[in-house]
Every structure is written in structure tokens, then in C-alpha cells.
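Only one protein chain is missing; all other protein chains are in place.
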Amino acid sequence: MKSIISRVISTLLLLLASSLAVFAAIRVSGGDVTAARMPASASAEDRELFRHQIGLDQPILKQYVTYMGNFVTGDLGNSLTSNAKISTLAGEKIRNSLILGGSSILIVFVVGVPLGMIAALKRNTWIDTGVTSFSVAGMAIPNFWLALLTIYLFASTLHWLPSGGQGGFKSLILPALVLSAEGIALTVRMTRSAMLENIGQDFVRTLRAAGLSERRIYFKHVLRNSLLPIISLAGLRVGQVVGYALVVETIFGWPGVGQILVNGVLRRDYPIIQFFSLLLVIAVTLGNLLASIGYTLANPRLRK
Amino acid sequence: MLMNLLHRARKNKQLVSGSILAAVIVVLGVFGPFLLGDYSSQDLLTGHLPPRTSGYLLGSDALGRDIAARAVVGIRISLFVAISVTAIAVIIGTAIGLTAGYVRGAIDNFITLIVDFIWGFPLILVAVLAAASIGSGLLPVILAVGLVNTVAIARVVRGEVLGLTEKEFIVAAKAGGYSTVRILSKHLLPNIMPVVLVLSSYYVAVAIIAEASLSFVGLGAQPPLPSLGQMVSDGRGFLIMNHWESTVPGVVIFIMVLSVSLIGDGLRDLLDPRLRTAVERASSK
Partner (left out) sequence: MKQTPLLEIQDLSIGLKGDNIEYDIVRNVNFSINPNEILAIVGESGCGKSLTALSILGLQASPPLRITSGSIKFGDRDLTKLSQEELRSVRGAEIAMIFQDPMSALDPMFTVGTLLKSAIRAHKKVDDATAEKISLESLADAGIEDPRRRLAEYPFQLSGGVSQRVMIALALVNNPKIIIADEPTTALDVTVQAQILERLKDLKKERGMSIMLITHNLGVVASIADRMAVMYTGEIVEIGSVENVFGKPQHPYTNGLLGAVPRLGTGSAELIPIIGRVPQPDNLPSGCTFVDRCGRAVEKCSTQRPELVSQGSVDVRCFNPFK
């Protein structure tokens, strides 16, 4: 219990540090903020005035404090391109990304773990070779290409599924699958290798000698021992999903945090970049925290 | 011992197939641009030509540019980013990891703090942030990939060193009065190299995909540089009639990543089954 509390505290500190890092990275940029908002013909003085209005001429730490102060009270600034209040945008974007990301993580483990277990059980048969090759290939396919492929196949040619946008369950299928592809491959490999490693352990022989059935040994004891690395993988998966979601959301036009962030970077919309990258950093950090808590709870050695 | 290693290497299917693919890619990347000529000359009248039209081995894109010529330059870009970044990351990362793991104490705590902090961020996010701060182009990609790779390698090296310093042969070396440099270079380094080798092959693959993904969304290499990711993006609108504009670079990326992965897996099986846990712990990122 104590270790969990200390971990939560250090996570909060980590978040604070991350927010500062993200903030600094963006403000320190050599890129021109004004290019996003002002016509190209604007004069240098006008640009300077604009900067002053936004508060960019203050020392960075002061900017950070101001920003964090606003952040806490709910004032997240406005988009430089559309002038919409970020706080209004945020809700919808977060919800969409959670739907996509959550579905993906679910798919990855519901599909990946059983496949990995089957591959380990049928080791060296064609089933195993098939599953393993599939996962090696799955990790090599660049997800944006896979996305295009699936759009071409299912949307343009077969017209089974929509090619983009957020339009209910049907439009979730392709992006969720594409986002999950590489994760499934990785999970299959890790599960298979963990299961194989544990099957060869001494304790399995003891259980066998005691008369337990192979089925019980495999599904109760070997699996339970293999869960540990799988749980770590789950937490790290959040970070990976966040990264890949940036690309997948953009291709499919899925209106989530990733898509708005990428557009923001392309258009140098600083308030957008600031807030939504922070959001992603929070998501990743929380994911890591959950994974480490999960691991501690699952490992009797750490519980005591 | 070395002969035994080479013999086993030849028998390892993954290593062999991966190396063959990789060799093909490298040859294309290094010599291709010379042979295939100009990648940026446009011919708007010609527009899209399918593969195997004379003069355009893999067809041409919407602007009439030779896809094959662009693809091999794209290979060069990817290889350049991936290999240079990984090479630097290996050198710096190993140095950091060795120091942290061997010296321990306050220095180690400090290094671990920074390393863990950076390691927590997904690569693409770091790259996007880099692009946000310095502007789009190859530079943020290189910085981001380099940073994350360095940190990842430092972490693993540190873990391995911590494990090894407990082992008898290091304790014996210290007791025998060997200098620190000697212990590091002659005893620790050779034991760490296999893990680092396998890990860096994995990260070369990650680097290739990261660079391609970023170029795809527009944040990486800028036109007229024909990054493979960007080529895929350019061809998006033509998937139905002229799909090769996207398919060709996509397949090339796939082959590059596949070959590197196969080599990595083959190396791992070859060098030591024990490595598997260390590498998998680290590569589950």
C-alpha cells in the first residue's frame, strides 16, 4: 500500500515535470507563431504586438505559471486558427480518443493473449509457424500503409465500411483494427514466449508428478505465471497506442486528440499543441502507473 | 568459437533471409540513385503511368516523376536516419549505461531519473513535439529517434551491467586490481554487446517506421525530398486507379522493417536464449 502511494506521488511530480518540458519545448521554438494568425504582409511591429498580446514576450517560467494557473481554473486558451475555446473542444476529442484507444487495447489483449497461448501449446506445428510469421509480418507493416490498404479494400472497393469520420460503430472498426495490428503481433509473441518459458520450469514437473491434468497445469498455473510480463505490456501499450493513434486518427479522420494535435503542429497552433500534447503525456504516464500498480498487485513477491 | 558462430548463423533461417533482404535494400539505396537518375523532374503531361512502362520501371506518380527513382532515394533517407541515429544512440547510450551501472551512487540515480523520464514518452509523441518546437523536417525526427534510442539502450545496458557486476568474474577482476577502464572494456563490454546488438536492430526498425509515419503526416522530411512515408501520403487520393504510387513505397518500407526484424530475431536466437528476457522487457515499448 505504501509503495502505491509513493508511486502515485512520484507520478504527479513526473506529470508536473513533463508539462514543464512540453511547455518549454514549444515556447522555445524558433518557429513563428504569428505566421499562423497573421497575414504574411504583417509588419514586424504588428507581429511584436501580437506576441505581446498572447504573452509570448514574458520570461518562460512566468508564462508557465500563468498557463498552469489558467489550466487549473479551466481556462485552456483558444485555438489560434479557429479561435474556438479549447475547453469546449477538449471533451469531445478526449471522448473519441478514449473510444478508439480503449477498443484497441481491448482487441489487442482479447485476441493476442489467446493466440499466443495457442501458438505456445501447438509449438512447432504449422499453427505455431503460421501465427508467429503472421506476428513478425504484423510488426513490420507500417500502420499507415495498413490503414490505406484497409480503406482501399473495405471502403473503396467493397463498400462495407465507411472510410473515415466518427459515425458510430461501423466507422470504429477499421481504425481500431489498424491501431491494434502491431499490438496484437507483439502480444502474441510475448505471450507465447512467456508461456513456453514457464512450461519448462521445475514447478510444472512437480504439479505433473502430483497428478494434475495438463489442461489445469497449462491454463491455471502456467498462465498465471505468464501474466506478469503481459500486465507490464498492457501498461506500456497505452503509451504505444497514444503514439500510433496520432497517425491512425489522422488517416481515418477520426476526430480525436491525435488528429487535432497533428493538425495543430502543422499549423503551428500553439495553444492546441500545448494542451493536447500535455493530455497525451498524462495518458501515457497514467498508463505506466496503472501497469506498475497492476504488476505489483499481481506479483506475490511484491505484495508482501 | 567464431567458426561455430558463423556456422550456426548460416543455418539460422531468419538471419539468412533477413540479411539477404537487407543486402538488397542497401544495394538499392546506395547504388540506386546513381543508376536510376533524376527523382525530381516532373512531367505534368505524362501524369500517372503504370509500372513496366518503358523508362518507368515502377510507374510514375501524379506529377510524372519516376517512382523507382524516388523510391531508392527514399530508401537512402530511411537508411540514413535509421543507421546514423542508431549508431550514435548505441555509442552514447552504452557509455551512459555503463557509467550508471558500474559507478552507481548519486550519478546513477541522477542518470536513471532522466532516463526513466524520457523513456516514458512514446517515440512518435516526442517526434511530434520536436517538430512542433523546431519545425518540420528531418532534424526533429533524427533528434527524437536519437534521444529515445539512446535512452532505451542506456536503460538496458545499465540493467545488464548491474546484473554482471554481481558475478564472480567481475569481482575477481576487481580483486585482482585491474583498472576500471580495463574491466569496462575487456570484461563488461564483450558481455553486453550481444544484447545491445539485438536491441539496436529492433530500434533501427522502430526508427524506420517512425520516420515514415512522421513524413506521412507531413512532419518529417519535406518536399522535394522523397521520403517513403510522404510518397505513400501523396498517393492517397489515387488508390483506386493508380495505386502503385502508394503501394510501391509501402512495400519498400515493409521489406526494410521486415528484414531488420528478421536479422534482430536471428541474432537473438543465435547469441543467447538467455537474452530473450532482457530484450523483450526492453522492446515491449
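In this document, chain identifiers A and B correspond to the written order of the chains, with residue numbering beginning at 1 in each.
In the analysis below, contacts are C-beta pairs under 8 Å (C-beta built on N, C-alpha and C of every residue); 3 or more make two chains touch, one makes a residue touch a chain.
Treat the numbers as computed from the prediction; the structure is a model and nothing was measured.
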Practice task
List the displayed chains that the omitted chain touches in the full complex.
Solution key: A
Handout entry: Residue of A:68, A:173 or A:212 touching the missing chain in the full complex
Key = A:212
Completion exercise
Out of A:59, A:91, A:167 or A:300, only one touches the absent chain, namely A:300
Exercise for the section: Spell out the interface residues on subunit A facing the chain that's missing from view. Expected result: 201-203, 205-214, 216, 221, 224-225, 300-301, 304
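In this text, only the chains that are shown with their structure count from here on.
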Problem - Centre-to-centre distance between subunit B and subunit A (centres being mean Cα positions), rounded to whole Å - result: 21
Fill in the blank from the handout: Per the touch rule, the subunit A residues reaching subunit B in their complex are 14, 17-18, 22, 25-26, 28-31, 136-137, 139-145, 148-149, 151-152, 156-157, 186, 190, 193, 197, 229, 232-233, 236, 239-240, 242-244, 246-247, 250, 261-262, 264-266, 268, 273, 277, 280-281, 284-285, 288
Fill in the blank from the handout: Per the touch rule, the subunit B residues reaching subunit A in their complex are 117, 120-125, 128-136, 205, 209, 212-213, 216-219, 229, 232-233, 236, 239-240, 243, 246, 250, 253-254, 257-258, 261-262, 265, 276-277, 280-281, 284-285
